[in-house]
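In this view, the complex is presented without one of its protein chains, the others remaining in place.
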Amino acid sequence: MNWGSAAEFFAMGGYGLYVWGSFGACALLMILEPILVRRRHKNILRILRRERLADTFDNQP
Amino acid sequence: MKAVIAIIRRDLLLAMRRKSEVLTALFFFIIVTSLFPLGIGPEPALLKKIAPGILWVAALLATMLGLSRLFAPDHADGTLEQMALSPTPLGLLIAGKITAHWLTTGLPLVLLAPVLGIQFDLDTEALGILVLALLLGTPLLSLIGAIGAALTLGVRGGGVLLSLLVLPLYVPTLIFGAGAVEMVVSGLSAAGHLSLLAALLAVAVFFAPWATTAALRIALE
Amino acid sequence: MKAVIAIIRRDLLLAMRRKSEVLTALFFFIIVTSLFPLGIGPEPALLKKIAPGILWVAALLATMLGLSRLFAPDHADGTLEQMALSPTPLGLLIAGKITAHWLTTGLPLVLLAPVLGIQFDLDTEALGILVLALLLGTPLLSLIGAIGAALTLGVRGGGVLLSLLVLPLYVPTLIFGAGAVEMVVSGLSAAGHLSLLAALLAVAVFFAPWATTAALRIALE
Amino acid sequence: MLTATALSCVRGERLLFAGLDLALKPGEWLHVQGENGAGKTSLLRILAGLSPPAAGEVRWQGEPIRTLAEEYRRHLLFLGHHGAVKEELTPLENLSFAAELDGAALSEAEALAALSRFGLRGREDLAVRFLSAGQKRRVLLARLAVRKATLWILDEPFTALDVKAVELLSNLIVEHVRGGGICILTSHQSIPLPNGKVLKI
Amino acid sequence: MLTATALSCVRGERLLFAGLDLALKPGEWLHVQGENGAGKTSLLRILAGLSPPAAGEVRWQGEPIRTLAEEYRRHLLFLGHHGAVKEELTPLENLSFAAELDGAALSEAEALAALSRFGLRGREDLAVRFLSAGQKRRVLLARLAVRKATLWILDEPFTALDVKAVELLSNLIVEHVRGGGICILTSHQSIPLPNGKVLKI
Partner (left out) sequence: MSNRLINWFKFASPQSFYPLAGKMIPWFWALAAIFLIVGLYISFFVAPTDATQGEGYRVIFVHVPAAWMSMFLYCVMAGWAGIGLALNTRLSGMMAQAIAPTGALMAFLSLWTGAFWGKPMWGAWWVWDARLTSALILFFLYIGFIALQAAIDDARRADKAGAILALVGVVNVPIIYFSVKWWNTLHQGASVSIMKSPTMATTMLWGMLIMALAFWMYSIAVILTRVRAIILEREAHTEWVKALPEVRGESR
């Protein structure tokens, strides 16, 4: 265990900006990317469902 | 007025449709600035010294690259003809096109420049002036460039001829723009250079759309 | 073989017909190299130091500018279609076109470079190496560029996308080319750099026309 | 009322035509005929005010079109060999942009109706680049249907169109002329339209 | 002998045609008909080997054209919507370049004769850019006259041509077919040629 207190942990021995800047960017982008990708998947599924619905209308006389 | 806004909207739409176009002007800017250290060598002190010049030359080349496509597609497919035949004065429509051009090429460069400045180790004040100078300078580049683009329209080998015409006209912008940043880097005031840039811009805003329109009418005849 | 020679002859003829095209690539080279002293300031020692880098970057940009017109006109007017349908293998015809491109853009640069080198106060030996390096490097630029030109053919915003694809691939050429001249300027031997350039060229001569042809076939589908 | 007096046109050192007179009243239409290279396109561009004649003058309602400028263009619709359609945009976008350029209001419903009238149903959202040669021309024709201009100048409007589209276009022109419009067109085919004037170059 | 079996063509997500069969013997010609956007151009490009079919195969003298490659192209002449004429070059230069690309020998006299046969007398040395729409197409037709190919694939060869040129071209095709050639063409106009096959898409 390296840290005496939470404040010490966040200060990172004076390197807080750099360490958290790096980890923060990674965290941000690595959370954002899956969300965007998931959204893309949902989106195409929605379109496909809508098209299926439209097809059923077409087939009705 | 409605037609002018329509033109701007359409050009922005086209830029989005050809997604890559905006992005690649930007990346061209990035890549060209990165080429220089590769050609010149990695010495930080030397690089810092030539940074303003390199950034400005790169911004200038990036703006210039897209110029040949400012009117050419509209000319080739007859849209320009239709614009000349539109009840709205051609000059206004052209001003709209130039605005759209700046929004899609100049503005992104302004926003990106500080990041590249950091690669050359410029300090905060110099970065601020760099952005300010580009903010005044890039519209100037679009305005002057439009004249060149109109003059070389439909001319054989237009693309390259264009750069020949336009680059000399860009020289004052380059000198004042890069000069402003260099002043700050060497600890002097950049106010003089910046106000000269602003004055040039004011003149160009009135003069360039008119000259462009005249040149386009010739190309259409 | 006859068809290959015909292609080269025709491209040279076209270049002559659009007189301005060859000349303006040259002028672009001249103007870009002259812009730097304007952007950077007139200090002779500094300029001499960055001369090889600037000359090479300018040569590279000048070559690149014309690239988008390497296949695009032939594509637009259907000539490429006819070339693909010709009994001569497409790869050979493409090699012919690349040769013509080098003859009209690369070679003039090689011939002009010493004059510009003098402006930057390079000595005779350095000038000799500059010419030699360009002689090996510019065909490489044409070969690599052709791949990019083929890949972006008929693609939205092709011209600028092209530079994005091609410039990173130009890096080794730039480094070895500018490096060779810098070696001589600082009194060392340039042989290593030059032989690396030659090796790259040998690889590209075999590989690039093949990749270009494959890319063109895709564009035609 | 469009009149042209003593028009002549020179290209290179070649005199294409000289002393050409022309007068069209509302409700009339003119078929410009001539061999390939006779100068039909050149004449139409002069009439539209795109290139100046070597001699002579074009007048609209008695005024020279040079002085009328925008006023003349408000009444004019010109379709040349080139389509003025953007390959990257969809037919719908092309049409509404053309309308905005003309300063006309065009609702999406109207635009869609015009497109589907010209058989582009289902292609409204496909970039024009993917359309066939004839479909590209049809996008242009949809513009004819929505633009309210008095004077139509059409250079070979029938090229690349199939039989159905030719008929559609003919009807459109007949309607336009009946409603007091003027139409000038060129075509190498015979045109299935009643009582037009003919000009041979 | 050109045969195609079970060809199908997909563009975007649209099936243009499927299960299309085709057989043409020497001395036969085929008129491909269909509405705008039916897929005529797409079919012709498949037959020329420019784009691969989604399914099916094209054979020449019993061999698939994919494997024949250059051998097939030696017998083929394809004219598309785009002219493959260089606007900066003169008709004469265009013609002789096309011949060299085809690997054929063409003397200047022959080239001049072909050009003047198509009414380009006096325009041999004018850049194509200055020619009228129809004259540009005529340059292409001159190529037909000089190239000795067995299989002609022509996409709308009659566009922009005036009456005289249409007749000239028709004669050319008749001659070619009589001499044991094969010709496939599209056109929205009816073609004044005897006993051709018709394919409707």
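Chains here go by letter, A, B, C, D and E, matching the order in which they are written, and residues are numbered from 1 within each.
As a convention for this text, a contact is a pair of C-beta atoms (placed from the backbone, for glycine too) under 8 Å apart; a residue touches a chain by one contact, two chains touch by 3 or more.
For clarity, every value in this text was computed on a predicted model and none was experimentally measured.
> One chain isn't shown here. Among B:Thr24, B:Thr99 or B:Thr152, which residue touches it?
Here the residue in touch with the unshown chain is B:Thr24.
> Which listed residue, C:Gly41, C:Gly128 or C:Pro172, touches the chain dropped from view?
Spelled out, the listed residue whose C-beta touches the missing chain is C:Pro172.
> Using the touch definition from the top, which of B:Gly41, B:Pro87, B:Pro108 or B:Gly154 touches the missing chain?
B:Gly41
> Mind listing the chain C residues that contact the chain we can't see here?
147, 151-152, 155-158, 161, 164-165, 167-169, 171-172, 175-176, 179, 183, 196, 200, 207, 211, 214-215, 218-219, 221
> For chain B, which positions touch the chain that isn't shown here?
Residue positions of chain B that touch the missing chain: 18-20, 23-24, 27, 30-31, 34, 37-38, 41-44, 47, 118-121.
> Kindly note down the residues of chain A that lie in touch with the hidden chain.
The missing chain touches chain A at positions 1-3, 9, 12-15, 17-19, 21-23, 25-26, 29-30, 33-34, 37-38, 40-41, 44-45, 47-49, 51-52.
As a working rule, only the chains that are shown with their structure count from here on.
> If you tally contacts for every chain pair, which pair is highest?
Ranked by contacting C-beta pairs, first place goes to B-C.
> If every chain is reduced to the average of its C-alpha atoms, which one ends up farthest from chain D?
Most remote chain from chain D, centroid-wise, comes out as A.
> I'd like the Å distance between the centres of chain B and chain C, where a centre is the mean of that chain's Cα atoms.
Their C-alpha centroids are separated by 25 Å.
> What are the residue numbers in chain D that touch two or more other chains?
88
> Give me the residue numbers in chain B that touch at least two other chains, ranges are fine.
Expected reply: 17-18, 156.
> Output every touching chain pair, sorted by label.
Chain pairs that touch: B-C, B-D, C-E, D-E.
> Taking the touch rule as given, give the residues of chain E at its contact with chain D in the complex, in rising order.
11-12, 34-41, 81, 119, 123, 126, 130-135, 137-138, 156, 159-166, 188-189
> In the complex of these two chains, what residues of chain C are touching chain B?
Going by the criterion above, the answer is residues 17-21, 24-25, 27-28, 31-32, 35-36, 38-41, 46, 49-50, 52-54, 56-57, 60-61, 65-66, 68-69, 155-157, 159-161, 163-164, 167-168, 170-171, 174-175, 178, 182.
> So in the complex, the part of chain C that touches chain E is made up of which residues?
My answer: residues 2-3, 6-7, 10, 13-14, 17-18, 73, 76-79, 81-89, 93, 220-221.
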